[in-house]
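Reading through the structure tokens given below for one structure.
A single protein chain has been removed from this complex, and every other one stays in its place.
Now for chain A:
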Amino acid sequence: MELSNQYIQQRLTEKFGEQVFNFEDTYGMLSFEAPKDQNLKVMQFLYDDAELQFRFMTDLCAVNYPDQPGRELAVVYHLHNLRDNVRIRFKVFTSVAEPDVYTASQLFSTANWMERETYDFYGVNFVGHPNLKRILNVDEMDYFPMRKEYPLEDQTRIDKDDEMFGRG
């Protein structure tokens, strides 16, 4: 039987009940949300289940929503079932004041570097990560550049005309 989005949703609700919510079907791709302390349990279930078999992590990233108090940072996992070629998105939200999320690097080795990147740009603290340090930016950087409270531009320049750079 083909693995349909309804079926995945049904299996998840059977298993986790109220803990999984905000199911969406955008462009045929299922996406849903769970509390951040459930992230490993949900992914482990998706991984182990004989029918679901989401055993490949395509991507892991974060999104910053500064105008959602308490839910400022979303960590998004893209999972792939290689047997049935089905992809889903799984999100957990965390507050920016306490951006602790359990690491998925025990489950998917590929999460190791992706979590380092997410930490580098958004400051998500992946609890239990073996080597959580900056991966792309310079080590001396003391902020998380993709968070929206920080300006994109380099602040060391004084001779560029602000008018011309759209920040006058």
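What we mean here is this: a contact is a pair of C-beta atoms (placed from the backbone, for glycine too) under 8 Å apart; a residue touches a chain by one contact, two chains touch by 3 or more; residues count from 1.
Going forward, contacts and distances are computed from a predicted model.
Peer 1: Which listed name, "Electron transfer flavoprotein subunit alpha", "ABC transporter ATP-binding protein", "cytochrome-c oxidase" or "NADH-quinone oxidoreductase subunit B", is the one UniProt assigns to the chain that has been left out?
Peer 2: The record for the missing subunit names the protein "NADH-quinone oxidoreductase subunit B".
Peer 1: Check the options A:Glu2, A:Glu18, A:Asp67 or A:Asp154 and report the residue that touches the missing chain.
Peer 2: Per the contact definition at the top, the residue touching the missing chain is A:Asp154.
Peer 1: On chain A, where is the contact patch with the chain that was removed from view?
Peer 2: Residue positions of chain A that touch the missing chain: 136-138, 141, 145, 150, 152-154, 156-157, 160, 165.
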